[in-house]
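Removed from the display is one protein chain of the complex; every other protein chain stays in position.
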């Protein structure tokens, strides 16, 4: 089964990104496919490669980046939400790409299930 | 009278930064002084100079930057909160400085009033 | 439902966008509207539902001059131009706030929770923000 | 109060840090704790109050292994080392959640809303997060 | 005893911040509704009773710019709530010794 995931909050402030990450790992563990992870609202902050959490804390940007590149998962950051929040190409971590909102609608169409994580 | 202002949320997502900005303008209009504005939690995103809102929308980063430089207001971004969220010197707009949490406590001590804006 | 109806380029899914937040206090109302306007360009079946504080997004006479934020309430009028016609407002939420359909910027279908329940259960994709 | 008591380097203000949020769902609990630990280094009068879902921050036996987040509940034990001794937990909030003082990671003063009201009204600075 | 100003920025329909404030705030305090907190001032709303029954305990204020933004300039507010602008907000903060935000 193909899963789509929508993340509406940034790392750390809300648990949304953590929950989505654990969920995504479990989706793969159960033998399903992840069609796309779409980052919207403050979710766009999840791709900021300048993020530097304390050494004993998890690094969500790095975790998503690794999960995406190792499993060929499409990690899409909404361009409109990113622009107003100052997330531009120069700070985008490996494995993420910036694109339009149509990619979210497409995920809704193409994936068998869409799950939203937010505040 | 000396005012301190604490902002706990980033621009756009919550009204906190907008409210604090209008409040700060009114503090000056009423003849008071602003001892310091401290940006904590997601509030650290308010200093991101890469922020590029739509042309018909307000630019909160630019507004704070201008208010701070024109009125000599101390705009302090918490270093611990900023680091985990990927806000580093290279993206900090003019007029803001990154410093420690002690600056918030100091604002509480030195200012006559401290007002918190958040979610 | 036959297998061929579930896949292929001509699949039409029922998308519902759920708004439960007041405008201005947070950006969710505005950014959800931006999604709906994009979604309208895809040939899918789009519904938009407003319940809880979401009904406040449609209140007439919004004037944001003094708060310095962009007044986007007029944009709801564009939904009709984009052929988004299924716009539901929950009756209970409207009444709890002392509002009526006359207070809203666009014509909507005011719907009781009992009926909204059925509309929601017919969707294929539900997007909340 | 005389003028000289209100200013100068030896002024001591009463600071209250108010926690109303559950841990992990949002970062506010952790980042408020970080402020309190810094605040303790200043020679001020510090109180920390937990009410509403904030009381859940102090629940014993937190185990964050499976959610991958840092378990910071042990850090509350450091408040005593930092001489932060005025720690209040609202009785009504604790009871509404079916919890008692025995469920908490540190000794606290459980205080009814009626008394918390007076403690709050004696503060000079109230910081919420 | 310091005089207190309480700030409520959350809708009473969605969050319990106002309830907590009304439970813990000392009689004689002032309460200012800002941002989505202004919905608590709606006279014809189901939640109006939360405030209308406490008019003797507290002085209630609401931020006009937030009322207007939400299109409530034409909507009846609970009698006895004073409407202020941002400068009035500053004056309230100055007049009270401590401000507490119910986030």
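In order of appearance the chains are A, B, C, D and E, and numbering begins at 1 in each one.
In this section, a contact is a pair of C-beta atoms (placed from the backbone, for glycine too) under 8 Å apart; a residue touches a chain by one contact, two chains touch by 3 or more.
Remember, predicted model here, so these are calculated numbers, not experimental data.
Colleague: Any idea which chains on screen the missing one touches?
Modeller: Answer for the hidden chain's contacts among shown chains: A, C, D, E.
Colleague: Thinking of the whole complex, not just what is shown, which of C:27, C:51, C:79 or C:110 touches the missing chain?
Modeller: C:51
Colleague: Touching residues of chain A against the unshown chain: what are they?
Modeller: Interface residues of chain A facing the absent chain: 1, 3, 8, 15-16, 19, 22-23, 25-27, 29-30, 32, 113-119.
Colleague: Please give every residue of chain E in contact with the chain that is not shown.
Modeller: Its contact residues with the unshown chain are 13-16.
Colleague: Tell me which stretches of chain D touch the chain missing from the display.
Modeller: Touching the chain left out of view, chain D contributes residues 20-26, 52-53, 56, 59-67, 69, 71, 73, 95-99, 103.
The rule is short, and it goes like this: only the chains that are shown with their structure count from here on.
Colleague: Quickly list, by label, the chains bordering both chain D and chain E.
Modeller: B
Colleague: Looking at C-E and A-C, which one has the bigger number of contacting C-beta pairs?
Modeller: More contacting C-beta pairs are found at C-E.
Colleague: Taking shared residue numbers divided by all residue numbers at the interface, is the value for chain A and chain B over half (same) or under half (different)?
Modeller: Same residues, largely: of all residue numbers at this interface, over half are found in both copies.
Colleague: Give the label of the chain whose average Cα location is farthest from that of chain B.
Modeller: Of all chains, C has its centre farthest from that of chain B.
Colleague: Quick check for the class: compute each chain's Cα centroid; which one is farthest from the centroid of chain A?
Modeller: Chain E.
Colleague: For chain B and chain E, what's the span in angstrom between their mean Cα positions?
Modeller: Taking the average C-alpha coordinate of chain B and of chain E, the gap between them is 24 Å.
Colleague: On a C-alpha centroid basis, what's the spacing between chain B and chain C, in Å?
Modeller: Measuring from centre to centre gives 34 Å for this pair.
Colleague: Identify all positions of chain D at which a residue touches two or more other chains, and write them in rising order.
Modeller: 27-28, 125-126, 128-129
Colleague: Which residues of chain A are in contact with two or more other chains?
Modeller: Each of 12-13, 41, 54, 57 in chain A touches at least two other chains.
Colleague: Chain pairs that touch, all of them, please.
Modeller: So, checking each combination of chains, I get A-B, A-C, A-D, B-C, B-D, B-E, C-E, D-E as the touching pairs.
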